[in-house]
Structure formats: C-alpha cells, structure tokens
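Input: a single structure, listed below in structure tokens.
A single protein chain has been omitted from the complex, and every remaining protein chain is retained in its original position.
For chain A:
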Amino acid sequence: MAKFSKKKVNRRKVEASGEGPEQVVRDPGEQHEGLNEADGHVSEEQEEDEEEEQEDEEEEEDGGGDKDERRRQKLLEAINALGGKRQKKLGERSEAAVLMSEFTINAEGEGERVDLSDLIGTVEKNRAVPAKTRKQLKNLQQSKRTVECPLSKQETERIQRDVSFQKAASEVSRWKGIIRQNQRAEQLVFPLNQEPAGPKPMERVVSGWKAQTPLEQEVFALLTANKQPVHDPILTPTEEASLRAMSLEEAKIRRAELQKARVLQSYYEAKARRERKIKSKKYHKVHNKAKRKEFLKQFDEMVKTDPATALEELDKMQTARMQERMSLKHQNSGKWARSKALLAKYDEDARKAMQQQLEVNKELTQKLVTSLNNEQEEEEEEEEAGHPELMPDFVNDAERGLDSSNPWMRGKLSEEPTESERCGSLDLTEEASGVGGGTAEEEEEGEEEEEGEGKEEEALLREFDQRRKLRQVQEADTGPVLSVDDDEGMVEEDEAAAEEEEQLSEFTSLFQEMANSRRDVMAEQAEAAPDTSVQLEEGRRRICTVEDVELLSQEEVAPDEAPVQPQLPPATENMLSAPQKTGKNRKRKRGIELKEVLTTEAKVLRIPLAPTVEDTEESDGKLDQRGLIKEAFAGDDIISDFLRDKRNQEDAGKPKVVDLTLPGWGEWGGGGVKPSRNKRRRFRVKTAPPPPRKDQHLPTVIISEKRNSSISLHQVNSLPFPFESHTQFQSTVRSPMGRTWNTERMVKKITKPKVVTQLGAIIQPMAREELMKDASNNSSVDSLRRKH
C-alpha cells in the first residue's frame, strides 16, 4: 500500500501526459518540460474524475504557469469542497487496499499516480540491486517509446489456460496408439502387466534365506573368503546390464533380420548354381549379351556421374584387349586347334569351330569402344567355347532329333522358310542346315544390331525355352509326330508309315500355303481396313475355326517350330478326312453359330450408336427423352420378360411328381432292365397342390410365396448395424463354431473370449510403462523398416 501512496507536496516532477492510468513516462526531456509546465499537467491529471474541475484548471492554465503551489492546492481543495458528495475522491483500486481496509478508508495520497523515476530513485541507493538491473532501469528510463499496455488479467489467464490445455492434450494423445491397439485386440488379458512365467533368478526366490547349518555356514565362509557374491545378485551389475542390453523383442527382430538375410543368400546361391548348370552355349551367349548391354548402359551413365570409375573400367577393357592381342588364345595355334585342323578337312563341325575361334579373336581385338566393353564377357564365353568336345553345339538343337525321324520336314522347312520365320529363327535354320556357321552368326549379329536388340534377345530366350521343352517331350516320347497324333485323331495312325510321310510332306506344304494365304489376307485387311472399325475385324476373327486361332497364337509366339508340331494334325484333319468328319464339322458349326450370335449381338450394340449421331445432327442436340428411353430399352421387352418371370415362379411353386421307384426291388434287376410300369405307378408320389397363389388374379404382380410366417419370427428382417451387406452378415452366420463341425483347436480359436481376467487379481489402471513399451516397440519397428 505504501508503495502506491504518494505525497502531494513533493510532487515536483510530474509526468507529462495524462493519457491513461497505465501510462508511465520515461523521458527525462519530457520531465523537464513537465517541470516547466508543472501546473498545467498536474491539473490535467486531477481532472480525470470531474469535468468541472477541468474547466477551472484550464482557466488557471491560461493565467500562466508559475503560481505558488500551496495556493493552488488550497484553491483546489476549496473547489472540491464545493462539489459536495458527488465529488468525493475515488480511491484508485488495487487489490491490497481492498484486502487491508474493509471500510474503504483510503490512505493518504492513495489516489495519485506513481512514477517510475520515483521507484527507481530508491533502487539507485540500494546496494543490493545488481549493476545490470540498474543499467537496464536506466535504459528503460531513457527510452522514448511507450510500453504497450499489458493484457488484462482475464486475457492472460485465458492464454495461459489455452497453452496448458494444448500441452496436456498433446501429452494425452500419446496414448492413442495403445488405446487403438487395445480396442482392436482380439483378446485382452487382465491384469496387463503380469509377471512372465518361467524361471526366476535365484536371488529373488531365496531373498529371506540365511545360512543356518554348519555346512552352509562353512560354505558361506569360503565364499566370503574368496570374495564371491553372497547376498548380492549372483550376476554382477555389469553382467546384468549386458544381459539386459538386448531385450527379447530386439533379439527377435535381430533374429528375423538374420533369417531373412540367410534366406536371401541361399536363394541367390541356388539361383547362381542353377544358372551355372545350364550347359547351353546359346543361353550364356544371350545372357552375356544382355549383361553386356546392361553394362554398356551403366557405363554411359557412369561416364556422366562417376568419371573416375568409368576411366578405370575403360582401362580394364583396354588391358583385356591388350591381353587378347598378346595371347595366342584364339589364334588357332593351340593343341586343340591343331587337332581340329587335322580333322577340318573332313569334318565340317571342326572347321566351323575353328572359324568361330578366329571370329572371336577378331572381335576381341577390334578397337571399338563397345567391343572393348564386351571383351571380358566375350572372353569368358570363349573359354567355354574353347572346349567344344565337352559341349558340342548341336546338343542344344531340338530340330535335329525331330528331323531324324522326319527328313522330309527338315528338307522342306529349310528350303522354303517364310519371311516371318526367317527373321525369327535364323540361327535355327542355320544350325539345322549346319552350313556356314560363322557367316550366319555374323548375319545374326548384324540383324540384331539392326533390329531392336531387346526384342531379339527376348525372342531368343523364349525360343531357347521352347526348345528345352521340346527336348523333354522328345525324350519322353518315341516319336514326336506320333505323340501329336495321339491327341488329335486316331484314324491317321492306322495308315501306313510311308504314306504318312508323304501325306505329312503334302500337309506341310499345303499348310504353309494356307498359312501364307491367310497371312496375305490378313495383311490385305490390315492395309484395307484403316477406315473400317476394329470391332469388325474382331468379329471376323471370332468366326474363325480353332485351327486359325492356333495359327494366330503361333504366329504371335514362335513361328519357327509351328509347322513342325501342333499345326500338323489340324491341317491333316481339315484336308484329308474332310468327308469323314462332316458330322464333326456340323457340330462345330453349331459352336460357331453360338459365336455368331455373340457377334450379332455386338452388331446390335453398334447400331444404336450410329443413329443417335444422326439424330443429334438432325435435331441439333435437342434430344427427345422418350426416344432416348426407347432406344435404351430397344432390345428388351419388359412385359414379356415379366410374364415369363411370373410363369417361372408359378411353375416352381407347382407340386412336382416324385419318383421313388427303386429298381430291383420285388422284381428282376440289372443292366437294361427297367422297373415295371405297375411299380412305377405305385411309387410315383404326387404331392397335394399348394393353396392358390395370392397373385392369381393380379396379372401385373408377383407375390412371393416363399415367405413363411412361422419362420419369419426367427429371421432377421433388417441388416444389423456393423454389417455393410447382407452377404457379409450371411457369411458370419453361416460358418458354424461348435465342436460338432470344427476341430478342437479351431473351436478354441473361434471361441476365444474377448476379455480374460484372472480370478482374484487386482487390475491396476494402465501404467506409464506401457507407453514406454509401446514407444520402444514402435521405434524398433521403425528402425527395422528403415533398414529394409
């Protein structure tokens, strides 16, 4: 209270402005001003309460400043006294005053304003105030800027509350994960933090135990003598810590990681082993080529991104080339080459192998960046190629085995390959013919470069696969042609083998002609049909026979062995046994008719589209609603549909005659013997006609007779809440849970209760430790995720 009181007499320094009660002036300059114009400002300050006063004082002000203070004071008092009750001075409100004096007795000078400088004056004298604070106060005094008025108490409290609420809310939100998890949990076991079952550390079990018998005492004496832990845990703290370092969860996670790594490793190993086992040169060639391409691509990128390593790679390549040039590896000067050279005169294979060697050498020593890149892989390849005795080329040829049984085929195929075949199966023909291997290879490579290399490789791989399969088939069956025939027609098999061969050759030629003509037709279509729609073409195709489909598919996939295997029998069927299979053809025609129906439907679909376009053109976008609906429902006759439905329902409701005759009872039975008429009549049960239908006389209504009022009492008539569809609900009801229909384990699993409590155990509220556990779990999971 004393703090706020102020003596009027001493009021020399008066603040300059009387704007607001909270305003405090700190400008010394202004204070000087205030000194000069003291009277005016004092009066201003006091006039806050009453307006009358104000006027008087303003007069005074006009009179001029320096009057005697005392006189002025007196005058003021006199004026105040005149005012009477209303002008009673109101004390400035402050908390302390209210608390201290209940009768609102104001202390002397209470209502007056306190100046900062007044307060600071004592500070300067006081030694206890640190210099820093003094300095700050001084600065405060000198600064001209007015301090913003502090917020009201209500407002500050409100802000405080808001802030603390935000804090509390965020703190509480940490539980979200656990709460959600518990809500979703299939089973919750309370109390939550149960002690884990299992062995407990010894020291916990025998905590209250003491050595009593002399033997025990002796033992303990020994232990203490040897400074072994007795009372303390058996494990030293450091040991315990190390044990605790890896918790169960962590260990589990770690183990899972290791397992995964191991599995991956073994998987890669197995894959590598499998690949290494593949003997085919072709495969490796293709594989290496792919690798090389990849490497090239990488190298290009590397040049941009990491030039240093790229340079290293380049160096490597160059050294490889140099080595190749220096060595005699592919120069046909080795032992093997010499032996081959002896044979080369007579054996074409040997000659071919030697040529290949030279080719390789040439390739390897070429000074091209790309070829340089290839060098290493090529070298490896050549190493394999260096032992052709182990793996001769023709082993991989599927054609050879095929051809051996059917020389005709071979001749024909190699003589008249179609254009499309040639591009796809160049090496096949080359190997089959077995001439000019080296050149063929060259050609092949050239073509490869010309065409999209990726496609080529894919095709090659596919071909390779197919050939492997073929080989398997070959091994399984004695003759490939026979096996094919087994599938299709037995009639052909009866014919003589020689005849067969001839026919086959004929068929092949015929078939090829057919295929060619088809292709030509297709090509023509493709050329002619850019204006016709795609649908039309499809429609035509659909009508095609099965053979055509096969042909198409083979065209798409691998045309090289198409003529060899599956195409043959259908061709023969078509051409040779045409008169025999007219019946079959009819049947097939029926099938085709079905398809035709489909296509016609498609046409029907297409029809409304065109007229609508015309309509829009005619009516300029003004669509007739009725017309539209008519169009939309043009195809279906609703009324007849409804009538049909109704008739169907009526038929279904009609009683059916049940035949209960059992053959062989009371008379002879066996194959072909039918029960007698008499018996049949006797055992034919006619059920009583049902009550007349409710919709009997309502032609436009179908009332279902299925609803049974006695059952409907027990039936659910609306979909219960959590379910979204009736099928979902039905499925939950349909699956039984009892032991009659499920195994014991299944029953146990299904009927697991949601909440399990332990008998006689106090369930404590959720503890903060759960949160910690959850957090640690989450973090470990996160780290696991980051690792993968």
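Just so we're on the same page, a residue touches a chain if its C-beta (ideal position, glycine included) is under 8 Å from a C-beta of that chain, and two chains touch if they have at least 3 such contacts; residues count from 1.
In this text, contacts and distances are computed from a predicted model.
Engineer: Among "Globin domain-containing protein", "6-phosphofructo-2-kinase/fructose-2,6-biphosphatase 1", "DDB1- and CUL4-associated factor 13" or "Aldehyde dehydrogenase", go ahead and choose the protein name stored in UniProt for the chain not displayed.
Structural biologist: For the chain missing from the view, the UniProt record says "DDB1- and CUL4-associated factor 13".
Engineer: Of the residues A:123, A:342, A:716 or A:775, I need the one that contacts the missing chain.
Structural biologist: Residue touching the chain left out of view: A:716.
Engineer: For the chain left off this view, which of A:214, A:672, A:699 or A:765 is in contact with it?
Structural biologist: A:765
Engineer: Under the stated touch rule, tell me which residues of chain A contact the chain that is not displayed.
Structural biologist: Residues touching the hidden chain, for chain A, are 157-158, 160-162, 164-165, 167-169, 171-173, 175, 179, 182, 188, 190, 713-717, 720, 729, 732-734, 736-743, 747-748, 750-753, 755, 757-768.
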